[in-house]
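Can you keep this structure in mind? I'll have questions shortly.
The complex appears here without one of its protein chains, the remainder shown in place.
And now, chain A:
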Amino acid sequence: MGPKKDTKETSATAKKKDTTAATTTTATASAKKPTKPTSSTTASGKDATKVVTKDRKEKVQTKALKAKQRVVRGNQLTRKRKIRTKPRFRRPFTLRLQRQPKYPRRSVPKRNRLDHFAIIKYPLTTESAMKKIEDNNTLVFIVNIRANKPLIKQAVKKMYDVDAEKVNTLIRPDGEKKAYVRLKADHDALDVANRIGII
């Protein structure tokens, strides 16, 4: 720091000389060391800046020293203790990072085995099923036992292009699931059955 200080002083004095001589400014001085251009105008201003720069230097020094000490020592001296107004200590919120996996655990996600082909097995063509088609505007399907009503609705929509008003299901004694799919009023079950091939 020593030699640097000297150069600063010399530059300041040089500046002083320059301005006392006359006119312009700190072209040379500023080339040597960066200072504020405004500070180098008047003679009185010159004195003031000389003092300021020295002081400022010391200030900066002590500040740097303090920062270093703080880093080494840790913030023990000026740390304030928290005022606790309640007897209960609750776990504080800490940082919870999101997962950033380095690799996916499975290379390929599992394929959905219960797709609409697997849900609807086949439509029933028994006499009572036929009756349902004609009278109640419903189709009767044998359905995968793991399918539920909304899934059945979606599957029927996807496969046969019909909207279902409601789906009723039951599990037959032989372990198969039967679904009564009542179609919406704007569909005719008889037509749909013809189209599918049930009739």
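Assume a contact is a pair of C-beta atoms (placed from the backbone, for glycine too) under 8 Å apart; a residue touches a chain by one contact, two chains touch by 3 or more; residues count from 1.
Note that in this section contacts and distances are computed from a predicted model.
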The complex's invisible chain, by UniProt name, from "Cardiotrophin-like cytokine factor 1", "MRAP2 protein", "enoyl-CoA hydratase" or "Large ribosomal subunit protein uL29": "Large ribosomal subunit protein uL29"
Touching the absent chain when the full complex is considered, from A:Val72, A:Val108 or A:Ala185: A:Val108
Full-complex contact with the absent chain, from A:Gly74, A:Pro173 or A:Gly197: A:Gly197
Positions on chain A where the hidden chain makes contact: 102-108, 117, 121-123, 125, 159, 196-198
